[in-house]
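Could you have a look at this structure, given as structure tokens, before my questions?
Missing here is one protein chain; the remaining ones are kept as they sit in the complex.
Let's turn to chain A:
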């Protein structure tokens, strides 16, 4: 069993693989590759699926779209979910010793990568099949078997392309990982679209632009009363308005400001004295993980609750869990929203007026999100191996000690900072998300948070790149 992975050996030559670059790629070139990958993703996430019926049912995965960078009814319907799932499955398999790999051995590493890819391909295929079978694009009987197969083929191919793009980026041709890149670009795209969308909607009140910025100009030119025009551009309810655009911007700024907060501990190497390094403990110690986990948690609850509610809408217990209704038909997009039960109370209030209408909902949502984020933040340190215990052990094994704390245990010093940073960071991230949701920021609080933290990570990688160059020169 332990060498089950070796069964893959005969098919290794036919598995597509991105070759490792022979020398390290210059920064400029990596930016180019990253842009290429991004373009391909963008095109894919805007190409509608051929053969699918326009979905009339409400979107059950509405909450997942942001975290999974997926776009309904397009080639990117699956988004990065195959990537994430594959990663998880492989980690589990390796962790559970179902496949026993020694990642230090070259052959095993190659085999493991191959296995990962095979699993990735299978997961994509399965997911695509599941989507079509579940009738997301219309009943199989109504779209026909041929179209069904075509849709599966499209989704699978797009998923494989994404897998290859991610591999390319991770192999050293790009910056950071594909997953975060795609999520960030997805959110940014939404924000740009909401600001500049040239789509006009006429509900009988006259033509209105969907894009908040365009609408501002349009109203300013069209309305005779300029003050009223500005007011309408700022506050209109049915379409994106300037207030939410500004809120988005403010949340972005706040995030960037807070992402930089850190406590700088100084560590020194016992083996090479005189070599001291700053060991920054960031306020956002766990980065955006708390909010990802919280979103995933909430969307799972929503998913289950929605399913249950569809089965038996009248059961009081299920109603307690969550009551669902379709949004008012005049809004541009239709999706189910929770209107009662637990699901309602843990969902963000849609607008400020709703917030005033039901303050208890707002309060509950706030408390729930903050607590969940703090708990998840704390927990993630354990899962990801960044807890006090893990860090201190790593330092001890590498003979790294805190400067100026000879008589105190490293773990003790770290435990003054890490758990607090993890929990407090989680709370701050949660708070920003809630703020974003309350102020109606575009792209949802979670999305903005994800984007900012991802962009900041990119920025840090960029900064590291340049300090490395500088350091390399002084060391020589």
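As a convention for this text, a residue touches a chain if its C-beta (ideal position, glycine included) is under 8 Å from a C-beta of that chain, and two chains touch if they have at least 3 such contacts; residues count from 1.
By definition in this document, contacts and distances are computed from a predicted model.
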Choices "J domain-containing protein", "TATA box-binding protein-associated factor RNA polymerase I subunit B", "Ubiquinone biosynthesis protein COQ4 homolog, mitochondrial" or "Glutaredoxin domain-containing protein" - which one is the UniProt name of the chain not shown: "J domain-containing protein"
Candidate in contact with the missing chain, chosen from A:310, A:396 or A:464: A:396
Option from A:292, A:318, A:374 or A:418 whose C-beta touches the chain left out: A:292
Of A:20, A:106 or A:273, the one touching the omitted chain in the full complex: A:273
Contact partner of the left-out chain, one of A:46, A:142 or A:207: A:207
Contact footprint on chain A, counting only the chain that is left out: 28, 32, 61, 64, 67, 81, 84-85, 88-89, 92, 95-96, 130, 196, 198-207, 209, 213-214, 216-218, 221-222, 224-225, 228, 268, 270-276, 292-293, 296-297, 299-300, 303, 330, 375-376, 378-380, 382-383, 387, 389, 392-393, 396, 399, 403-404, 406-412, 469, 473-476
